[in-house]
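Note that one protein chain of the assembly has been removed; the remaining protein chains are unaltered in position.
Going in written order, the chains are labelled A, B and C, and every chain counts its residues from 1.
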Amino acid sequence: MLGDWHQLWLIVSNPDNVPVVALIGLVPFFTWFGLRQARANDRLIEKLETDPELARTHHRKTQPYHPSWAKEVHTWPYLLRIELLAAILVTVILLVWALSVNAPLEEPANAAITMNPAKAPWYFLGLQELLEYFDPWIAGVAIPTFVILGLMAIPFIDVNPLGNGYYTYKQRRFAIWTFLIGFEGIWLVLTMIGTFIRGPGFMWFWPTQTWDPDRIEFLTTRNLDDIFGVNGKWLAHLLPASQQANAVLWARGLFGIIPVGIYFLVAAWFFYKIITATPFTRKIFGRMSLLQVVVMEVLLILMLAVPITFFMRNLLRIKYVWETPWFNL
Amino acid sequence: MKARVLGLAAAIALTMAVAGCSKKSEQPAEQSAAPAATVNPATAGTITGTVKLVGTAPRMPLIKMGADPACEKNNTGPVHSEEVVVGKDNALANVVVYIKSGLGNYSYPAPSEPVTLDQKGCMYHPHVITLMAGQQFQVINSDSLTHNIHVMSADNRAWNESQPQSAAPITKTFPRPEMAIPVKCNIHPWMKAYIFVFANPYYSTTGDDGAFTIKNVPPGTYTVEAWAEAAEAQPPLLSGTAEQQVTVAPSATKSVNFTFQAK
Amino acid sequence: MAEENPGKGKTGVADEAEGKVQQFKGWLEEKFQEQVEELKRPEETQLYKAFFRVGRIDEPRNRALHTLNNLFLHIHPTKVNRDAVSYSYTWGMGGISFYLFIVLTFTGILLMFYYHPTKVQAYRDILDLETSVPFGLQLRNIHRWAAHLMIIAVCLHLLRVFLTGSYKRPREFNWCVGVLLLVFTMLLSFTGYLLPDDQLGFWAVTVGTNMARATPLLGHEGPFGPQLGLTAYNDVRFALLGGSIVDSAALLRAYIWHCIALPVMISVFFGVHFWRVRKDGGASGPSPVMLESEMKD
Partner (left out) sequence: MPGQQPPPQDPITSRSLAGPLLVAGLLLLAVLGWSLYQEEFGLRPWRGYQARFSRVYSAYLEKRLADRRAADRALDATSQYKALEAAVEAARSAAKPKDAATDKAAALVAAQRAALLPTYVTVHAQVGALTYDYEQIPATAAYRGSKQHAYNVMIAARNQVHVVDWPTAQGTTVKRGFTYDQLNAEFTNLLDLKAEYVAARGQEDAGVTAAVKKLNDYVAATLPGLPAATRNALLQKVRTLDFTIHQVYVDPPGTSLNYLGGGSLVDRCQSCHLGMDSDLVPPQITMTKADLGLAKSHNAPFATHPEPVLLTLHPLHRFGCSTCHGGDGWGLDTVSQAHGRFEHWPWPLYYSENIEAGCQNCHAADAWTPYAPVLDRGRFLFRVKGCIGCHKYAGFDDQAEELASAEHEVSNLDREKAANARQAKASNHAGDVAASNAEAQRDYAAATNLTVQNAKIDTQMTALGAKERDLFEEVKKVGPNLKEARLHLRQDWIPYWIAHTHQFEPDAQMPQFRLEPYEVRAISAFLWQDALQGPAPPKQAPGDPAHGKQLFMERGCLACHSIGEGSNRTGGDYAENLSRIGEKDTYDYLVRWVYNPRLRTEPYDPTLHKDLSPADYAKAGLPFVFDAQHSTFDGHEIEWENPTVMPSFRLSWQDARDIASFLETQKTNMNYAPASYMDDPKLFAQGKALVEFYGCASCHEIAGLEDQGRIGVELTQEGSKPLGQIDFGFLLTDAQEGIRPDGKPADHGPWDTLRGFLEAKIHQPGVFDADRYRPNPETRLHMPTPALTRDDLEALVTFVLGSVDNSTLPPNYLYKPTGEAADVQKGWWIATKYNCIGCHQIAIGQQSVLESLPMYQGENAANLPPPLTFEGARVQPEWLKQFLANPALSTSDTNRDGVRSYLEVRMPTFFLTDDEIRSLVSFFEAMSSEPLQYVPSQLPPLTPPETAIARAIFTSPAAPCLKCHMDGVAAHDKTASAPNLLQVKARLRPAWTLQWMTDPAAMQPGTAMPSGLFRRENGRWVFNGPLPAIAKNYPGDMAELLVRYLFEMTPAEQQQVLRLTPTGH
C-alpha cells in the first residue's frame, strides 16, 4: 500500500537515520559547491589558455588578489579564528542535535528475538545492500577490500598532472565522473536504498509503502545458465567416468566463464574508449604505465560490476552468471 | 641430506609400527600358551590319615526341638549340637582336610554328580558339605515341614530360599572356591551346616572314624590343612596344628595325621 | 617629626597627616593607573608571557612565534597560504573531523566512568545513564551524534580532497593515510554500536560480523574456508567476537577495540596525517591553476 506517509515519517525521523537524511542535503550541496568553484576555475583556465600573455602574469586563482597582499597569512589569528568559529558552530549543532533527538536504545539484546529488519549502522548499509546481490564473501569482504585498495590506488593511477590543489572539472572530467559515480552514484544510493527502501525481511518497500512484516513477496531469480538451459549433457561425453555425475557442475562452471569473460572484455574496451576519447585523455593515457592501465581497468571494471549486477538482479531477475561449487558470481 | 632424514624417519616409524604390531599379537598367545595339564593317574599318589582329638571332648548341648513337634518326628532320639562329633578312639568327625597350596597348573573338571544336602529331622545331613566349584549342589527336604536354606557365602552369591515339604530339590552351583560357607535355617535356628567349595578335587571330610583320603595327587610338596568347626568357633573349643607340609612321591601313599586339643 | 613645630602643634600635625594622605592617594592613583594600563595589555604581563612565551600577537614575529611555540598549535605552520583560510576552498571538514574526535574522546571518557562491558551491567548502565546520571542522557546523545557527524565530515573531507585533486603528488601517501582514517572512523563507530547491548546494536553487529563468516580463506562459510578446516569455532568471526555468537566476550572485545585499540591507532594515524600535511606543503591550496598547454609530456 503506497501513500503511507506516516511510515515514511517514521523512517525519516528514526534517530539513527538522521545522518542519512542529512547526507541527502549535504552531499549534493557540497558537490554543487565544489563544482561551482571548479567551473570558475575552468573559466579562468579557458581564459588563460586563450591569452598566454595574461597567463604569464596572472596569479591564476579565482580568489581576489592584489600584488601588495601577503602571499601567506599568519596562522594566528587568521586560521585559528576560523577554526574557533567552526568549532563553536559544530558544538552548537551537536548540542542542538543531542538535545532534540535522543540516541536510540531498544530492548535489551536477545538472541531469541530477531529484529526485523536487522540493519547494520547506516554507513554499512551500502554493504548490507550488496549482500542482496552478491555472495557474502564478495559483498562483505571482497568489495570493501577493493574499495579501500582502490581508493588508496587512486593517486598512483591518476597520472593527470593537472588539477592538483584546485577545483577543476574540465581538466579532470574522467576522474571526477568516476569518483562521483562511485561515491554518490553507487555507495550513497545503496545506502539510501538500505535505509529507506529496505523494510522488514530486508524486502523492497517503495517510499510511503507500509512496512508490513507479514508482507509476502514473490521473487524469482534465475541463474544465467538456467536461462540458457545449461545442463551439461553434451559435456558428459567428454568427462572421465568418475566426473560424469558432476557434469552439470562442470558445464555451469565452464559456461559462467563466457559471460564473465565477455563482460570483462567489453567493459575493458568501453573504458579504453572513454579514456582515449579526446586528445587530452589520450595524452594522459600515454603517460600511464602498463601496470597503471591494468590496475585502473580492473578497478573500473569491478566498480561497474556493482550497478550492472544491481540492475540485472532487480530488473532482469538474474541471480548468478557464474556458478561454481566454491563460489558464485 | 633431506632425503636421508626422511628415510631415517620412515625407518623409525616402520620399526615402531612393527614393534607395536608384534607386541599386540603376543598378548593373546600368552594366555592360550598355558594349557592346563591333566593329572597323570599313573604317577599320582594318595594322602591319607586320621584326625584325632586329644583330651576330653567338650559336651555338646542338646537341641531342643520342642517348638516344632514335626521336627522330632524324623529323629529317633535326642539330637545334640554337631560342633564337635567324636567317634571311636577320639576320632574327630566333620573335619575337612584339603590341599591348601602347592598345586601346579592343572585343570579339574567338576564332577557331574550333584552333592546333596538333606534336611531331615530339622538337621542338615551332612553337617559339612564339600564340593567343587561348578559342581551341582542339591538341597532336598525330607521333613514334613518348611525349611529355608540361607547360604551366607561371601565370595559367591549369597541366597536364601524356602523349601516347603515335598518341594522339588533346590539346585545351585557355586562358581567360586570358598571355605566354610555357613548355612542356616532361619525357621529352625539350630540348624547349621558348612559348605566348602574347592577349585580342585583334593579334599576329604572325616567320618566318624576320623579318616580321610585324598586321591590322585600328582607328586610334589603341598600344604595340607585340616579344618575343624570347633577350632574356628569363637571362642575356639579346640586347638591344634591345622597345617602340615606333605611331600607325595610318585604313585606313593602318604600318611598324615592331624590332632586337635580340647580346651 | 610631628613635634617639630609645637606652636602650630595641632594644625601642623593635621596638615602633615593630610599631606601624607594626599601623598598616599597620589601614589595609589599612580599605581592604579599603572595597573590598569598593564591590564589593558594582558599579553605583556609576566603571567601571560610565562604561559605563552611571546608578547603582543599583533606583531608579525610574535604571531609566528605564538604558533611555533604552542604545543597544540604547532601542527599548523606559522603562516598559511592566504587563500587556504577560506571555507569555500577547504570546507573545514578535516579540522571538524578532528574536533569531533576530541569531543568524542572527551565524552567517551566520561561515559566510561558509568559503563561496565558486561552482559549484566551494560544495558542497565545505559538506563542509569539516561535517567539518573547528571547530563548522562546528553552525554550519550552527544557521543552518538558526534560519531555520526564525524563519519559525515570524514566523507565530505574525502570528497573535497578528491575534487581539488589534493591526492596528487606529493600527497599520495597522505591520501592513503586518509583512507585508513576513514576506515578506522567507521570501525570506531561500529564497535561502539554494540556497547549498549540492546537489540539495535546486537543485530547490527550480528549482521556485520556474519559477513566475516564468508571471508575467503578465513571464514567458515567463505570460499575455500571449509576446505581449510574452518568451522564456526575457529574462523575469523570467532576471533572477532570471541565466540560463535554475539555475547559477553564480543561485548568486551568491542569495548576494548572501541576504547583502547582503535583510538590509539587512529591517534597515531592522525599524527601521521597532520605531520604529512605539513611536510607535504600544508593545505593543498588553493594552488594556481595549471594549464593544459603547460603540461610536460
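Throughout what follows, contacts are C-beta pairs under 8 Å (C-beta built on N, C-alpha and C of every residue); 3 or more make two chains touch, one makes a residue touch a chain.
Computed from a predicted model, the values in this text were never measured in an experiment.
Q: As a test of the contact rule: which chains in view would the missing one touch?
A: A, B, C
Q: Would you mind spotting which of A:84, A:219 or A:257 touches the chain that isn't drawn?
A: Among A:84, A:219 or A:257, only A:84 touches the chain that is not shown.
Q: Quick one: which of A:58, A:283 or A:313 touches the chain that's been left out?
A: Result: among the candidates, A:58 touches the missing chain.
Q: Name every residue on chain B in touch with the hidden partner chain.
A: Residues in contact with the chain left out: 154-158, 175-176, 178.
Q: What residues on chain C make contact with the chain left out of this view?
A: Output for chain C: 82, 85-86, 119-121, 123-124, 127-128, 130-132, 134-135, 137-138, 198-199.
Q: Mind listing the chain A residues that contact the chain we can't see here?
A: That gives, for chain A, the contact residues 4, 54, 57-58, 64-70, 73, 78, 81-82, 84-85, 88-89, 91-92, 95-96, 99, 105-108, 110, 112-116, 210, 212-214.
Note that only the chains that are shown with their structure count from here on.
Q: From chain A, which chain is the farthest off, judged by mean CA positions?
A: Relative to chain A, the chain with the farthest C-alpha centre is B.
Q: Sort the chain pairs by how many C-beta pairs are in contact and tell me the top one.
A: Summing C-beta contacts for every pairing gives the maximum at A-C.
Q: So the centre of each chain is just the mean of its C-alpha atoms; given that, what is the distance between chain A and chain C in Å?
A: Here the centre of chain C sits 29 Å away from the centre of chain A.
Q: Averaging only over C-alpha atoms, locate the centres of chain A and chain B and give their separation in whole Å.
A: The computed centroid separation for chain A versus chain B comes out at 98 Å.
Q: Quick one: report the Å distance separating chain B from chain C, using the average Cα coordinate of each chain.
A: About 98 Å separates the centre of chain B from that of chain C.
Q: Using the touch rule from the top of the page, what residues of chain B touch 2 or more other chains?
A: Residues of chain B never touch two or more of the other chains.
Q: Check each residue of chain C and list the ones that touch at least two other chains.
A: Chain C, residues with two or more chain partners: not present.
Q: Would you tell me which residues of chain A are touching chain C in their complex?
A: 16, 18-19, 22-23, 26-27, 30-31, 33-35, 37-38, 41, 44-45, 48-49, 52, 55, 59-63, 69-80, 82-83, 86-87, 90-91, 93-95, 97-99, 101-111, 113-115, 118-124, 127-128, 131, 135-137, 139-142, 148, 151-152, 154-156, 158, 160-168, 171-172, 175-176, 179, 183, 280, 283, 286-287, 326-327
Q: If we count contacts the way the header does, which residues on chain C are in touch with chain A in the complex?
A: Listed in rising order, the residues are 57, 60, 63-64, 66-67, 73, 76-89, 91-92, 95-96, 99-100, 103, 123, 126-127, 130, 137-138, 140-146, 148-149, 151-152, 155-156, 158-160, 162-169, 171-172, 175-176, 179, 183, 186, 189-190, 193, 196-204, 206-208, 210-216, 219, 221-224, 245-246, 284-293, 295-297.
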